[in-house]
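Left out: one protein chain. Kept in place: all the others.
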Amino acid sequence: MRTDYDVAVVGGGLLGSAIAWGLGRLGKRVAVLDEGDITKRASRANFALVWVQSKGLGMPAYTIWTVQASQAWGRLASELKQQTGLDVSLQQNGGFHLTLGDDEFGQRAELVKRMHNQNGAADYKMEMLSASEVKKSLPLIGPEVSGGSYCPLDGHVNSLRTFRAFHTGFKAFGIDYFPEQPVSAISKSGGEFKLTTPKGELRAAKIVLAAGNANQTLAPMVGLSAPMGPTRGQIVVTERTMPFLPHPLTTIRQTDEGTVMIGDSKEDELDDRTLKHSISAVMTDRAQRMFPHLARLNVVRSWAGIRVMPQDGFPIYDQSETHPGAFVACCHSGVTLASNHAFEIARMVAQGALEPELVGAFSASRFGGAGTANNSGY
Amino acid sequence: MFKRSEQDKRPPVQIFVDGVAIAARQGDTVSAALLASSCDARRSTAVSGAPRLPYCMMGVCFDCLVTIDGVGNRQGCLVPVAEGMQVEIQKGKREIGK
Partner (left out) sequence: MTVAPKREDYDVVVIGAGPAGLAAAAISAEAGLSTLLLDENVGPGGQVFRAISSTPVTDRNQLGADYWVGADLVQSLRASSAEVIHRATVWSLDRNLDIAVSVGGASAFVKAKRVILATGALERPFPIPGWTLPGVMTAGAAQTMLKSSALVPDGRTVIAGQGPLLWLLAAQILRLGGRIDRILDTTERGNYIAALPHAFAFLTSPYFAKGLSMMREVKAKVQVVSGVTELAAAGDLQLANVSYVASGKRETIPADLLLLHQGVVPNVNLAMAAGVEHHWDELQLCWSPVLDASGNSSVAGIAIAGDGAGIGGANAAIVRGRIAARAAVEALAPAAVAKLASMATLRADLAKAERGRVFLDTLFRPAPQFRIPSGDTIVCRCEEVTAKDVLDSVAIGATGPNQLKAYRRTGMGPCQGRLCGLTVTELMAQARAKTPQEIGYYRLRAPVKPITLAELAAVPKSEADVKAVVRG
């Protein structure tokens, strides 16, 4: 194992991969330490939206950050295509959140209003549409659809292919990817970090903790904190069908391959090996009320994944004061924010400091010190 | 590809494949009836459009997918024929309304 890296990224999911790829792109020597085949991987359980609407209520900086990511995604997709030949099927032609019945429509309208009141400068044109207006874009909606919100910046991507493109790009950038090497301890001495794995020790000048919910355990090793509040989500997927859904929805999207993904639940349960069919039933029932044609499609699989979720729902990007050169990054929206991670976070890590004007709001100091309790089991 | 044995005394059942009448027997599965007939039963896959015929005939391979009475992606090897059944050979992905 090489031990002389500029940066070691702990975590090879979408978030760690995006940052590592971004660092490689800047010519850094990067190692990525990852777990193995069976682990709680949000990167292969996600819903693959590149999503702006309703993000950032309670934290305007998150709205701005998300809009920036959405706008940079095209550049990321084209650089990945150029480098790896892989088309990640980015589609950003606007997305919907549909409502069933008047109550849901009213609640959604209220949320849109609150977002508008808050955001000001980062107004991203989220608007409410009536059912007949929605029907112009989504002709197959059912009679129970009362309308919905629409945001022209929303889109989706093939997240598995994005993951593969990053890992393919690792090779081209000379990034070393070390799977099956979970990090059990981190220390700093003589100006470099030592990371302990079952296969030995790896040394690097800087480290980025990108281990999802496990950041909660890793961060305190280098004077950082990452209070997490993971939740479980279930997703259902159908067989491939001819294209019928021209825009992604918050809970339904048709992939470029033709399958229809239906999400998603938010549960306290944190065992990702089990499933609750009654929850899938709520999801699929709502889906067929939104698009009655879906009823006859076959469901081929359903799964549960554990969301990477900072305790207040907003991203954490932080740098250590006690261990300079140590960074932590974790957030729920690893797909949406992949472009920011590849370009912005990687750039800041490479230069050795986070820029407060861009990501200062995301410091874990907002939780009031490192001792924030979390009983999530991580 | 396959022929019927003379000892088979099961009553005939007529099904339609893309509108053309096919002689099947009571107790045949749709896939068996297709393979016993002279019709071109090759579907094309939803991924690349490659041609396929049933492979396992026991419900595990999903290469026998057909549209039966308007419902797409049925496993033809598990569905018994019925008089007047309308079978369509699938070309590519299933259509959303089917």
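Couple of notes before you dig in:
Every chain is named by a letter (A and B) in the order it is written, and numbering of its residues begins at 1.
Assume contacts are C-beta pairs under 8 Å (C-beta built on N, C-alpha and C of every residue); 3 or more make two chains touch, one makes a residue touch a chain.
Note that the structure is predicted; figures quoted are calculated from it, not measured.
Of the candidate positions A:P179, A:G200 or A:G368, contact with the unshown chain belongs to A:P179. In the full complex, chain B makes contact with the omitted chain through residues 1-10, 25, 27-29, 32, 35-36, 42, 45, 47-48, 50-63, 65, 73, 77-78, 80.
Touch with the hidden chain on the side of chain A covers residues 12, 34, 36-38, 41, 43-44, 104, 107-108, 111, 160, 163-164, 167-168, 170-171, 177, 179-180, 236, 238-239, 257, 262, 264-267, 273-288, 294-303.
Here is the rule we go by: only the chains that are shown with their structure count from here on.
The geometric centre of chain A is 43 Å away from that of chain B, both derived from CA atoms.
Within the complex formed with chain B, the residues of chain A that make contact are 140, 239-242, 244, 257-258, 293-294, 296-298. Taken together, the chain B residues at the contact with chain A in this complex read 46-47, 71-73, 92-98.
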